[in-house]
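A single protein chain has been omitted; all remaining protein chains appear in their positions.
To keep things simple, chains are lettered A and B as they appear, and every chain counts its residues starting from 1.
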Amino acid sequence: MVLDIDLVGTISTYLGLPPELVRAVLAPLIYPGLGVFTVIVLFLIWAERKIAAKVQLRVGPYYVSKRLHGALQMLADGIRVAFQEVIIPLEAEKPAYILAPILSFAALTVAFAVVPGGPGIYGFSSSMSLLIVYAAISVSPILIILMGWSSSNKFSYIGAGRETLVTIAGEVTLLASLLSVAMMYKSLDILEIVEIQRQTDIIGLVANPLAALLFFIAALLLTDRIPFDLVLGEQEIVQGPFTEYTGVLYALTLALDYGKLYVLMLLFTSLFLGGWAPFDSVILGVVAVLAKTILLLLLAVFLRSVYARMRIDQVASVFWGRLFPLALLSFIISALVAPLYG
Amino acid sequence: MENRSEKEIPSRKRPNLVKAHLDAITIGLKTLLTRKPMTMMYPEVSEEWPEGYRGVIIYFYDKCIGCSLCSQICPPRAIKMYKVPGDKRLRPGYDIGRCIFCGLCVEICPVDALAESKVSDKVFDKLEQMVFDPIDWTFFTKDLQKEQETRRNKVRVIIDEEVGLRYESTVTK
Partner (left out) sequence: MSSSTLPGMEVRELGTRQGLRLIELNIGAQHPASGHMRMIVYLDGDVIVDVDPDIGYVHRTMEKLAETREYVRVISTIERMTIIDACNVTLPYVEAVEKLLGIEPPPRAKYLRTILCEINRISSHLYGLGLGGIFLNHSTMYMWAFGDREVFLHLANMLTGARLTHTYAIMGGVRRDLPQGFRDAFEKAKRYMTRRLKEYDKIFFNNPVVRGRLENIGVLPRRDAILLGASGPNLRASGVEYDARMTKYAAYEELDFKPVVGEAGDALERIWVRLREIEYSLELIDRALKQLPEGLFFNEKYVKMAPPAVKHWIEKGRVRLPGTYIRLKTKPGEIITRAEMGHGEITYHLVSDGGIKPYRLRIVTPSARNLILFKELPKGHLLMDFPAIYGSLDYFPPEADR
């Protein structure tokens, strides 16, 4: 294919830099990283509002760019938030208050460097990349707790407490489903996992649907999607740990959840939907990955219009009492289907 | 709950868990795919109010006999009587900012000098503009009547069995 150019190679020869370095910068910054993420998150919030509006017999975003059905509304909101004054409460622990959202977002970009976005599109490859993504994702709860604590607000404080509970409940399930997948493919390298799926023509969703389901549900919990938006909990604790945040910092906290969701759904695509399968070329591969990811994201945001928020003790009991045993079961399934992948 | 077991209470009858989840998601999807918004796109279109709608009160100077009954019944005292130069009788003036569109003044007026228009959304720049003396009110009435006729993009609200509310353009062409 003509379009199938080696972008990384071209740039590295042009600049005289080693291709690994170019790759490691391009991936987290452009694709699958921040550049594409920004576009997707703007689209996603619009889609979320539009879907919810449709289900709720409303119109949704409309007046900003009527022809595009209000698609530019989010851009307008983003610009507004970017220029909004950042108000820091007097009693807040200033350094922690400012740094926590920035750091948590920075940690997220590490994940962008490892998750592949298409054939040959990744920051760096590692035989442990699955664990690196997981590690990058699980840094953010600590920083969210820090945000809650440093805001010096009771609602934030309670929100931080909830974040603790939610994280412990959710990450066990997430990790269990990740490990059962790794066991199935006998690999911790995401690139290799995709390749295995492409070679055997069996996607992970078919081989181990249980792990896929658990992964999806745990991802909803970790990214505060309804029905598990306990940490935000508007009706009880206003905006949870983010109550006091304004302006750019608030936008970062908002983007953090969407960022996590995006990474996790990219990961889902790679682990269970065969990544860029059935295509080989870069362009089509990227399109396939993005299409699958966006579909998953839309599914995740659609649930918002069906469910209410679950109660905190029910979330805990569902995750520990139901899903965690199921996760153990998915290990057994993995053991059974592992021979499929040789 | 004293004597009856949980199951007999109608509200406790719960469908099976998986079915309930599926039901909820299906109805959500169904609404997403099949139904149109209930929203009326005000102010791009505005409602042609049903017969007898109580909007801004309009006043006909010629019919009025100056009996002041309207000012007496008006609950928020939106109508007050004014002295008009060259007129022996007191005439009613109107404060649209106070009016609650209750229509009682229309009902008490013995000579049909007051009526309800079908306009309820008027915008003013200043507070003072909302107070009309009898002469102003007469002119305002004329404006309002004109506006009522010339306003475009009106829709009639119709109750519909399928979608609840339907909006039908009043333009017949």
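Heads up, the rule we're going with is that a residue touches a chain if its C-beta (ideal position, glycine included) is under 8 Å from a C-beta of that chain, and two chains touch if they have at least 3 such contacts.
In this text, all values refer to a predicted model and were calculated from it rather than measured experimentally.
Enquirer: Sort through A:T10, A:S127, A:Q199 or A:Q314 and give me the one touching the missing partner chain.
Expert: Checking each option in A:T10, A:S127, A:Q199 or A:Q314, the one touching the absent chain turns out to be A:Q314.
Enquirer: For a quick check of understanding: of A:K66, A:R80, A:K154 or A:R322, which residue touches the chain that isn't displayed?
Expert: A:K154
Enquirer: On subunit A, where is the contact patch with the chain that was removed from view?
Expert: Per the touch rule, subunit A residues meeting the hidden chain are 52, 55-58, 91-93, 96, 149-150, 152, 154-155, 157-158, 161, 226-227, 229-230, 233-238, 304-314.
Enquirer: Touching the absent chain: which residues on subunit B qualify?
Expert: Those residues of subunit B that touch the unshown chain are 1, 4, 9-12, 14-15, 17, 20-21, 23-24, 26-28, 31, 38, 49-54, 67, 69, 72-75, 100-104, 107-112, 116, 157, 159-165.
Just so it is clear, only the chains that are shown with their structure count from here on.
Enquirer: Subunit A touches which residues of subunit B in the complex?
Expert: Interface residues on the subunit B side: 24-25, 28-29, 31-32, 35-39, 41.
Enquirer: Which positions of subunit A touch subunit B when the two form their complex?
Expert: Residues of subunit A touching subunit B: 51, 53-55, 57-59, 302-303, 305-307.
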